[in-house]
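Omission of a single protein chain aside, the complex is shown with its protein chains in their original locations.
Showing chain A:
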Amino acid sequence: MKLERNTLLILAVLAVLFPMLVTDQYILHIGIMVLFYAVLASSLNLIVGYVGEFSLGHTAFLGLGAYTAAILATRYGLPMWATIPLAGVISAALGSVIGAITLRLQGPYFVIITLAFAEVLRIIANNWIGVTNGPMGIAGIPQPEILSTTSTLFAKRLYFYIALAIAAVALYLAYRFVYSSTGRAAVTVRENRYVAQSVGIQPFAYAMQAFVLGAFLAGLAGGFYAHYISFVGADVFRFSFMATMIIMVLIGGKGTLLGPLAGALLVTLMEEYLREAQELRMSIFGLIVMLVVLFLPKGLMGFLTLRRERHAGNAELTGNAQRIQPQGGAI
C-alpha cells in the first residue's frame, strides 16, 4: 500500500516534469498515448483485477465516451471541460445497465456477453447514420480555443497535462476504491465468493460498483481521445483496442495499481518500436503476447512481488537463524 502510494506520487512528479524537459513533439505524443492507455488499462483492471471477471466489452465504454464527447462538441458546441466529464457520466450510466445484466454471469459466459454488447454498439455506430454519421465517423471535433493562437508544441504540452490530469483522477479514484472497505470486499469476493457471501458481502453489489467506476474512467478516456485525435469512427469499438488493453493489464499484472501503468508504458513503447519492423510488426506482437502468457503468467508486477517475497523469505530465514527475537509489529 505504502509502496504503491509512494511510487504513484514519484511517477506523478516525473510526469509533471516530463513536458518541460522534452521539446520533441513525437515523444510528447507517445507520452500522451501512454497516459491515455494508462487510464484505459487502469479502468479495465478494476473489473479484471478486482471483480475477477474477464470483460472483453470494455471498448463499449471507451467508444460511447468518445462518441458522446464528439457529438456534444460538434452539435451542441460544448467546450472540452464539459464534454469529457459528461462522456464519463454517460458511460457510467451505460455501465450500470450493462453491469446489471452481465454481472449475473461468470466465467466464459461473462466474457462472451460483454463482447457481444461491445459488438452491438459497434454495429449501431456503423449504421445509425443520423447520429453517428455511420462509417464516415465524426470529424473536425473542435480543439480548445486557447490553442488557435499558439504553437503546436504548446498544444501537445497542453494535451499532455490534460491527459495527466485525467490519469491522476483515474488513479486517485482507483486508489480510493481499492483501499476502501468496498475494495477489500471486492477482493474477498474475487478470492472466494462463498466465504465472502458467508460473512455478509453481496458479490453483485461490489462487482457493480467496480464495473460502473471502470466504465466511468473508460468514458473519460474516450472523451479525451475524441478531442485529441479530433476524429471518432466506429473503429473505437474494434477488438484490437480491447486486445491492447487486456495485454497491458495482464503484462503489467492485474489486481495491482502499478501493473496497468507499467503495462501501458511497455506496450505503447513496444508498438512504436516495432514500427521499424513494418509488416512483421503485428506478427511479432502476437508472438510476444504468447511468450508473456507462457513465461510471465502473473505479469511484471507479479514477477517483482515474487522476487521480493523470495528475497524477504530468505532474509527471514537467515535472520531467524542468527538472532532470536519476538516477531510482529511491523506489518
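Criterion: a contact is a pair of C-beta atoms (placed from the backbone, for glycine too) under 8 Å apart; a residue touches a chain by one contact, two chains touch by 3 or more; residues count from 1.
Definition applied: contacts and distances are computed from a predicted model.
Colleague: What name does the UniProt record list for the absent chain among "Amino acid/amide ABC transporter membrane protein 1 (HAAT family)", "Oligopeptide transport system permease protein", "2Fe-2S ferredoxin" or "Secreted protein"?
Modeller: Of the names offered in "Amino acid/amide ABC transporter membrane protein 1 (HAAT family)", "Oligopeptide transport system permease protein", "2Fe-2S ferredoxin" or "Secreted protein", the one UniProt assigns to the missing chain is "Amino acid/amide ABC transporter membrane protein 1 (HAAT family)".
Colleague: Which of these touches the unseen chain: A:Phe61, A:Phe117 or A:Tyr159?
Modeller: Missing-chain contact among the listed residues: A:Phe117.
Colleague: Pick from A:Pro79, A:Gly140 or A:Gly286: which residue touches the chain that isn't shown?
Modeller: Spelled out, the listed residue whose C-beta touches the missing chain is A:Gly286.
Colleague: Would you mind spotting which of A:Ile201, A:Ile247 or A:Met301 touches the chain that isn't drawn?
Modeller: That would be A:Ile247, which touches the missing chain.
Colleague: Which parts of chain A face the unshown chain closely enough to count as touching?
Modeller: Contacting residues on chain A, toward the hidden partner: 48, 54, 56, 101, 104-109, 111-113, 115-117, 119-120, 123-124, 126-127, 239, 243, 246-247, 250, 279-283, 285-290, 293-294, 297.
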